[in-house]
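Report on the following structure.
The other protein chains are all here in position, but one chain of the complex has been omitted.
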Amino acid sequence: MTTTQVTLIQIDNYGPWTVTPEPRREMDLQTLQSRLFADIAQFVGHRDAYVFFTRFDNMIAVTNGVDGAAHAALQESIGNRYPVSISLGTAVAERPVDALEAANGRLQFEGSAQDEGRTEVLAGEYLAETTPGDLQIAHFDVVDTTGKYTDRINEFDTFINIEQAYASLMRNLRETHGALSFFVGGDNIISVCPDLPERAFADAVAHVEDDVDVELQVGIGRGESAHEAGFAAKHALEDCRRDGTSVELFGPRAVSD
Amino acid sequence: MTTTQVTLIQIDNYGPWTVTPEPRREMDLQTLQSRLFADIAQFVGHRDAYVFFTRFDNMIAVTNGVDGAAHAALQESIGNRYPVSISLGTAVAERPVDALEAANGRLQFEGSAQDEGRTEVLAGEYLAETTPGDLQIAHFDVVDTTGKYTDRINEFDTFINIEQAYASLMRNLRETHGALSFFVGGDNIISVCPDLPERAFADAVAHVEDDVDVELQVGIGRGESAHEAGFAAKHALEDCRRDGTSVELFGPRAVSD
Amino acid sequence: MTTTQVTLIQIDNYGPWTVTPEPRREMDLQTLQSRLFADIAQFVGHRDAYVFFTRFDNMIAVTNGVDGAAHAALQESIGNRYPVSISLGTAVAERPVDALEAANGRLQFEGSAQDEGRTEVLAGEYLAETTPGDLQIAHFDVVDTTGKYTDRINEFDTFINIEQAYASLMRNLRETHGALSFFVGGDNIISVCPDLPERAFADAVAHVEDDVDVELQVGIGRGESAHEAGFAAKHALEDCRRDGTSVELFGPRAVSD
Partner (left out) sequence: MTTTQVTLIQIDNYGPWTVTPEPRREMDLQTLQSRLFADIAQFVGHRDAYVFFTRFDNMIAVTNGVDGAAHAALQESIGNRYPVSISLGTAVAERPVDALEAANGRLQFEGSAQDEGRTEVLAGEYLAETTPGDLQIAHFDVVDTTGKYTDRINEFDTFINIEQAYASLMRNLRETHGALSFFVGGDNIISVCPDLPERAFADAVAHVEDDVDVELQVGIGRGESAHEAGFAAKHALEDCRRDGTSVELFGPRAVSD
């Protein structure tokens, strides 16, 4: 069984800020957003957690092992260095989507994302301890993107293909299993999953191939932190590459069918 | 008629680098990618150009007004400060997708994105001068995201809605008009378009509503640079917000139906 | 008695890199150096440690509470994201300068800073636990810099004054007590000290006034981490400002005369 701690990170009252007193230059907004994400990635990454950029104004993190004090430190540090502040809601559940739902609810309960009085909320429950195997992470990747797309067609059309594969996979795993899947650049998708057997991943790969005709391979790992599970998944993906297989579970910690 | 200069920015041989000598920590890759994008956004932004993160290993920029020397300076500066280098292909056409196709072809001609001997390619043609109205940019936004999604449902399900709207819009405008549309965070999509009449945007908005049941509004601007056209579009979008309309062209420079 | 853990951070073989294959643009070097410093400041700062930029190619950090695993994580993350790598030497002693001397010796023992074969050294001893009062930190500041200098004379001449105060103080505290003092911007100097009585600080302030005619005030704090001691020092400095005094010890933890 998995135990997933999810944190929702929301920029406070960001929409109004982007157009006050008049619209801000788009490249400044892009810079602000991507650096904020990078800073959060460094912060949580050094605690073996993962964060995904999602919509940039709302980011989703998998934070097993990161306690309330660390969340408070992150919030303070961003407040000290950016023109915007962030709210953080955290919750724990077996299925990632349920953890997110609860984390998100804690912020929604305090007021609207665009309520200027609702800033720097810090609400949550944090796992008191971590256990090996709390997390299951799958790292999906498109087989031979370079040969089939990048070197052949224009980047936008390549992107449409990758994007379709992502859209198909994210919805399938969300509906079927309550997993949360994120595009992480290139041709890579990372899924934070509940306890799923190998067959579930083979089904997902088949679903995407049927649906949008893009061929995926996937490595799956378990661990007590997002990094540990994700790193095992990366190694398993290397096994796919080496052996030409499409689904690989990593070592002894992987769930059995 | 529009004249669009597009630059494809490609990280050289990035796939192999990410797993050599063994897989690198995901949060370090995320940090590297998003900071590289932020640096490029600052560089081109201060020259009134736009860049979009796309897949992060391949980024698409609209660079009217940015000459070959500036492209060379960007390439050198990134090479001096990052563990990876970039190649740049640039081309000009009426339709954005045709400019990208030609820009992309210049890099593909020099070798594979994963050919370790093909690094720091700098190939392109650059506009000798810019003319008012060279660019047409549309800034799309979801009506009342906060009330309908962000404050109500969990962030992943919100994201699925926004993502579907983006997927629907990007493919529609690509196929129908050769426009390039990019998600820029929150609920915003920026489209780099050829010369399109107001009706084309109303059709696109209707298409998305039919297709995935998400309601969009859109401001459209013209200009001699991406910033100028995009800024006019942002102002036009503010007009939508103020007047409750769904399509607004900006001022005297906007194309007439 | 104090127990200070000091880490020397050295960019590997940086001199040759700056001129290979030919001299690199100075502003790119400045950007690289200051961002590297910022990243290290964030990393250690979130662990309640302090780092000072010193010469930028060599930085000195006070790392009580940061263990070997965290040092290894920092080294790996920098190696993943920069075109240069870093070596880290760490040691513990009562007097800060003795800790630095030992930390530094660990790197020197492994080879020259410009030996291209000596990269990513990670050598050190780390405190197994921290105790309240392990560190004593003084935060010095010039009285009314704004009125006396910034608003009156040109910035370079202001800087000469501040710089002279710093030079005078750093040498005095180094020779007399083995303390390490760092300019941190504006008119601020942070000193990492052994266990010193209030009188020692009054003497230092008097010395600088005699020597270069710049008037200082100083807050002093104790703590089990650099942040805790430094934060207490900042609060004590606020007391100087409020009461017009020139030396303030912070609360119950401060050493008695």
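Brief remarks follow.
In order of appearance the chains are A, B and C, and numbering begins at 1 in each one.
The working rule: a residue touches a chain if its C-beta (ideal position, glycine included) is under 8 Å from a C-beta of that chain, and two chains touch if they have at least 3 such contacts.
Computed from a predicted model, the values in this text were never measured in an experiment.
Contact with the chain not shown here comes from a single listed residue; of C:Thr31, C:Thr119 or C:Ser246, that residue is C:Thr31.
Within the complete assembly, B:Asp39 is the residue of B:Asp12, B:Asp39, B:Asp57 or B:Glu163 that touches the hidden chain. The hidden chain makes contact, of the residues A:Thr31, A:Thr63, A:Gln108 or A:Thr130, with A:Thr31. Contact between subunit B and the absent chain runs through residues 39, 42-43, 45-46, 70, 73-74, 77. Residues of subunit A that touch the chain left out of view are 24-25, 28-29, 31-32, 35, 76-77, 80-83. Residue positions on subunit C in contact with the hidden chain: 8, 14-15, 18-19, 22-23, 25-31, 33-35, 37-38, 41-42, 44-46, 49-51, 53-58, 60, 97, 100-101, 104-105, 108, 112-114, 146-147, 150-152, 154-160, 162-164, 167, 170-171, 174, 180, 184-187, 190, 227, 230-231, 234-235, 238, in rising order.
Quick note on the criterion: only the chains that are shown with their structure count from here on.
Of all residue numbers used where subunit A meets subunit C, over half belong to both copies. The two sides are thus made of the same residues. For the pair subunit A and subunit B, the distance between C-alpha centroids works out to 23 Å. Subunit B and subunit C have centres, each the mean of its CA atoms, that are 43 Å apart.
Averaged C-alpha coordinates give centres for subunit A and subunit C that are 37 Å from one another. Under the contact definition stated at the top, the residues of subunit C that touch 2 or more other chains are 77.
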